[in-house]
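Worksheet for the structure shown next.
Note that this complex is displayed minus one protein chain, with the remaining chains in position.
Right after this comes subunit A.
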Amino acid sequence: MLSEGSSFVKGIALGGTFCLLLSLLGSFAPGMQSSPEDHHHHHIKAPTKDELQSLSDSQMVELSQRVRVYCVIMVQPSVLVYWSTAKDTWGKHCDQAVFYSSESAKALEAVDLNEQDEWAKLRKALKHAYDNAGDLRWFFVARPTTFAIIENLKYLILAKDPNEPFYIGHAMKSGELEYVEYQSGIVLSYEALKRLVNVFKDEEKCPERGRALWKLSEEKQLAICLKYTGVFAENGEDTQGKGLFNSKSVGSLIQDSMNKNNLDVVEGCCSDLAITFSGMSPNQMQVMMFGVYRLRPYGHNFHDSLIFLPPEGSDND
């Protein structure tokens, strides 16, 4: 009896040590899936006022013209209203907004990818965007319920060279892999997209149909393929370190801030120059247009270093 008991105890001790050792090695901890609180080794911040003032006038002009965005907006024919809303709201602020759908549908003006698999859809859409980029050098990928403020995106990437590889958004970590969360929007520079389209040809490193045994989400597949080309995910944040890419709606984030009993609910919520919110309904997107591009308190001026003009023929911004 005693020997059995002591064996049992020895077993527990050894089992516990074994578990701790494994978790310390890092590879055995599926519970630590996405830990956004982890220190990100790659951050991207918008240029500060001082940095901008050090640029010459001609440099500023050149930068403003260079920072033009091709929006890749994924839509679904089953929910047509998201396509028409994105088209009527934030999509107007892209230099070019192209819609990509899994299948064709009447009244839907989108590129028909003829594909149901999410990763294959993303691949095809990105390849199409690369082939049709014209002289646009930045690419922003959005899902149907994402709302983006393109001016703030342009401000973030203003001083970044699109001939360098950039892969920006809300950076998450899964084990050793750092990837950009799809739901909050993905930003790719021309160079990053070029390398990506190139590695698409490599079925070993970047297979079109994920390995049968281990189906990874498309956002992680993207990160893996880019990693092979030497491109790493970077977290977009403002000068105070607040994330600019959000996977929730404004209301949700405000609710979260309220539930945390923050002294200043609004300060503890979101950045002033936020780029994306997601999970927005079509009506909420229309209200966002009012909130972002129109509603303001009289007499408060920000002497921003750039001017973005409102789009032609529009009345909700």
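One rule holds for everything that comes next: contacts are C-beta pairs under 8 Å (C-beta built on N, C-alpha and C of every residue); 3 or more make two chains touch, one makes a residue touch a chain; residues count from 1.
Here, contacts and distances are computed from a predicted model.
This figure omits one chain of the complex; the name its UniProt record holds, of "N-acetylgalactosaminide beta-1,3-galactosyltransferase", "Kv channel-interacting protein 4-like isoform X6", "Myotubularin-related protein 8" or "Prolactin", is "N-acetylgalactosaminide beta-1,3-galactosyltransferase". Contact with the omitted chain, checked across A:Gln76, A:Ser217 or A:Ser257, is made by A:Ser257. Residues of subunit A in contact with the chain left out of this view: 3-20, 23, 29, 31-32, 35, 37, 49, 52-53, 57, 60-61, 64-65, 93, 149, 151-152, 154-155, 250-251, 254-255, 257-258, 260-261, 263-266, 269-270, 272-274, 283-284, 286-287, 289-310, 315-317.
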